[in-house]
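Every protein chain of the complex appears in place save one, which is left out.
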Amino acid sequence: MPNASDAASTPAAEQPSGAAPTPAAQPSHAALPSGAAPTPAAAQPSEAAPAPGAASSFRTPSNWLPLGAAALLIVAILVFPSLAPNPYILSTGVIVLNWAVLATAWNFVGGFTGYISLGHGALAGLGGYATGLLVAKADMPSFVALVVAALLVAALAIPIGFAALRVRGASFVIVSIALVLILLLVFQSWSSVTGGSRGLVVPRPFPGMLRPEHHRVFFFLYGGLLLLALLTWWLLDRSRFGMGLKAIREDEDKAESLGTPTFAYKLTVFVISAAFTALAGGLYALWFGDLDPVFQFSVLTGSYIVLMALLGGVRNLFGPLLGALVVGIALEYFKVEFGNSPLHLVTTGLLLGLVVMFMPDGVIPSLTALVQRLRNREASSIREVTAADLAEQRRREQEGVNS
Amino acid sequence: MTLRTEGLRKAFGGVVALDGADVEFLPGKVNALIGPNGSGKTTFFNCVTGMIKPDEGRIFFGERDLTGRAPHVVARAGVGRTFQLCRVFPRMTAVENVLAAVRPGGLLRGLRSAHRRSEIERAHNWLTRLGIEHLAEAEARNLSWGQQKLLELAGVLMGEPQTILLDEPAGGVNPALLDRIGTLVRELNSEGRTFVIVEHNMDLVMSISDHIVVFDRGRPIAAGPPERIRTDERVLGAYLGV
Partner (left out) sequence: MPSGALLFQSIILGLLLGGLYALLAAGLTLYFGIMRVVMIAHSAFLILAAYLAWWTHSRLGIDPLLSMVVTVPLFFGAGVLLQRGLLSRLRPATLTMMSVLITFAIALCIEGLLGYAFSGTQRRIQLGYGTASFDLFGARVAVVKLIAFGLATVSLAALYLLMKRTQFGWALRATIQHRDAARLVGIDTERTAGFGFGLGLATAAIGGTALALDTTIYPSLHWHWIGPLMAIIVVGGLGSVAGAAAAALLLGLAQSLLQIPMGATWAQTVFYVALFATLAVRPQGFFGGRLAQRF
């Protein structure tokens, strides 16, 4: 046993943050082939004990960090329209905020439960068309139509989620992609209602408003929606409900066996996510004023959303927002520089592949981990005495166990 | 409350894993479920906890019929379980692992903070009780195997189950921890919790259980106190293949 416990406690002594006592010696048991005998590691609880204080003090910044970031975000949203040098930049801002809301809304499902949806673009398109049709055909006031459309999409998400979430993983992805394909088919073919490939013109909510002013209003509307989505995500993250969702992400069977009604939880959060996505899509319809099925129900929209959320990090409140800033701006830039070339697809595919292969936790977490590792290297040299102490303590304990 | 099954049957393709198992566990006692490999013990656990649906038969907990109910319903009814290859939430901290077992009642209560002081205190109490309090803020994947086993048990206990099913608690555990687990089960049992333990380690089974059910080929072939099981010929036959 001394071998195992030595290997186990050495890294811990170097890592005062309280994490990672045994990454190398103890393979994560998810990686163990089932049926193989697990490594019987030393389970003496007092070994490799990091100071509890160090751990909890490390976690405190996470309490005020979101608040600071939120304040910064609010200021940025308020200031940006006055700083934007021309209406084009302002409209780019609207587009990026649209992406940010979509990615944050996606993260209700992707981040909490770990279920990856490639079909959220279709939910946004559905929200857009529902809003547009309610305004154009039912003469509803624009913003009433927006809310009604979001409720309709949320209601539709219940049967979709029912089919997609009853069984694990694979079916969900299949349904999410199928959703995009079938809606594209329907909205292109059903031209008497949707306008088909000719598109659907959505009457403006503020007739007579000048273009820059129009962009400014929608920038603020999107900003408000983004803040609402972030606030909801944050509240869920802290709630018992959110705890259950995260448990599903980690191990669904286990969560279920601890009493979490996993199916109801997944379905609820999917409906919430669909509602926010539809709101973003509806705002887009009101802002842009023209819908085309090919763009509204494009598989690409969904993949951009996933790329943004993964790039920024799905476990972080602001991860998808950050990813949306990077990818959204890059998309606009490339559209201006190179136009619409098939190489967009290649670039998106390559980026998505790289993120999945090398940074599945996202860029923010990877960078944080890197910084922490650098910081720990410094810290370990300061704490050498402590490490020696720990080693001593360990030896004594071992003798206690063996005798 | 008594956990019992009537005529439980489950077949996977042509393989009959459970063949009409009638089992009754003694409430308030430490029950053990033993039997050779492939005798249907884990399938039995999975059926009882709702992880798989039995083809035939019924499962009762007290007066309540739990047959075919979802695992979370069984857990909420008061039957908690651990897994053979112990399962924790790898990327949650130890204390979050325990907190994840808190059940929100209804949607509105579900929106309450998961970090309420009283519950955090309860979680820490369980961690202290199991001797892993100092690891409360460490991510579960970084704990050693034995620590993960204790953490899994802490999570189950947080749900306040009346009956606890342990699937091979001694698997891959060193002798010192084995003693601790034995003592813990005894202590927790003396506080009124019923235990059902699937275990291969006969020393542990004989030393802590009050009542032993022996499985062979998907059904119980003997039941009784350890001293009787130890000398039962059918049991010896099942194990030695005579």
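Residue numbering begins at 1 within each chain, and the chains themselves are lettered A and B in the order written.
Going forward, contacts are C-beta pairs under 8 Å (C-beta built on N, C-alpha and C of every residue); 3 or more make two chains touch, one makes a residue touch a chain.
All of these numbers come straight from a predicted model, not from anything done at the bench.
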Options A:140, A:177 or A:264, residue touching the unrepresented chain: A:177
Chain not shown: contacting residue from A:144, A:167, A:235 or A:374: A:167
Residues in chain A touching the chain absent from view: 28, 30-31, 33-36, 114-116, 118, 159-160, 162-164, 166-171, 173-175, 177-178, 181-182, 185-186, 188-189, 299-300, 303, 306, 310, 341-350, 352-353, 356-357, 360
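Keep this in mind: only the chains that are shown with their structure count from here on.
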Whole-Å gap separating chain A and chain B, where each centre is the average of the chain's CA atoms: 35
Contact footprint of chain B on chain A as seen in their complex: 1, 8, 18-23, 26, 28-30, 32, 34, 37-46, 48-50, 52, 55-56, 59, 235-236, 238-244, 246-247, 250-251, 253-263, 268, 401
Residues of chain B touching chain A in the complex: 49, 51, 70-72, 75-76, 80-81, 83, 85-92, 96, 99-104, 107, 109-115, 130-139, 141-150, 155-156, 159, 171-174, 176-177
